[in-house]
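A single protein chain has been omitted; all remaining protein chains appear in their positions.
Here is subunit A:
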Amino acid sequence: MSFLNSIPIGQFVPRQSFLHQCDPRSKLLFVLFFIIFIFMANTLAAFLFVAAVTLLGIAVSRIPVIYVLRGLKPALWIIVLTVILQVFTNKEGALLFSWKFIEIHEKGLQDAAFVSARIILLMLSASLLTLTTSPIQLTDGLESLFSPFRKFGFPAHELALMMSISLRFIPTLLEETDKIAKAQMSRGASFSSGSIIKRINGILPLIVPLFVQSFRRAEELAFAMEARGYRGGEGRTKYRQLRFGKRDAMLLLITIGIAVTVWLLRA
């Protein structure tokens, strides 16, 4: 199955670094604030500052540059679109180039450069989070950050548990799908040819057994959970404990520092 191998799952790159060892909660909050800072930076000096912080973050994380760049690939079309729109529709500033109906103005080039640089920074800072934090840690962090909302009926614990189970079953179900696909192909099914309607019909013998298998697995899982006395989130202890440590205090100070600097540099 070609599409199974092409699924780009997982970005986390295990390393020993300051960012890897921070608590996932402080990293989540840091990235959230940093994205706001990127939007606040409206002067060249402020923008260069947030750009420098992003690059420093990548350097500190010890993640190979190639992994970071790979995360930018999906943003490519949006950057190309921005550049085209800005360059050809912005009619402010000195005229730099004109040929028939195409006119390129100074402001258009400037804005195109600024906007695409900002999109790149946004993508880099968000992917820095997923590159340095494993999905399980992120799930734990999200559960903890959202647990105050449990008072209002938000099922933070249940959602986090379902997310971890779901995460754990991705490779299992991928393998299952592969097996089903091979079984169907050995009976003469083809998945990648024919019209759209034929392809949809081809998906059916793949999806229906996948659902049936998953239901069986879910049933077994439910029995196993019951047998081990799972009773919901109340009073449940955790194998992985989240701790707010020295590094997180440092990250907090860094966040405040960035906020003050951006505030001073902006117009």
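Operating definition for what follows: a residue touches a chain if its C-beta (ideal position, glycine included) is under 8 Å from a C-beta of that chain, and two chains touch if they have at least 3 such contacts; residues count from 1.
Here is the rule we use: contacts and distances are computed from a predicted model.
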item	value
Among "Multicomponent K+:H+ antiporter subunit D", "cytochrome-c oxidase", "Acyl dehydratase" or "Riboflavin transporter", the UniProt name of the subunit that does not appear here	"Riboflavin transporter"
From A:R70, A:R150 or A:R266, residue that would touch the chain that is not displayed	A:R70
Candidates A:R217, A:R247 or A:R266 - the one touching the absent chain	A:R217
Selected from A:I36, A:L56, A:I78 or A:L253 as touching the chain missing from the view	A:I78
Touch with the omitted chain, as defined above, among A:Q11, A:S26, A:S61 or A:T132	A:Q11
In subunit A, positions touching the absent partner	3, 6-11, 70-71, 73-75, 77-78, 81-82, 85-86, 89, 111, 114-115, 118-119, 122-127, 130, 135, 138-139, 142, 155, 158-159, 161-163, 165-167, 169-170, 173-174, 177, 196, 200, 203-204, 207-208, 210-212, 214-215, 217-219, 221-222, 225-226, 230-232
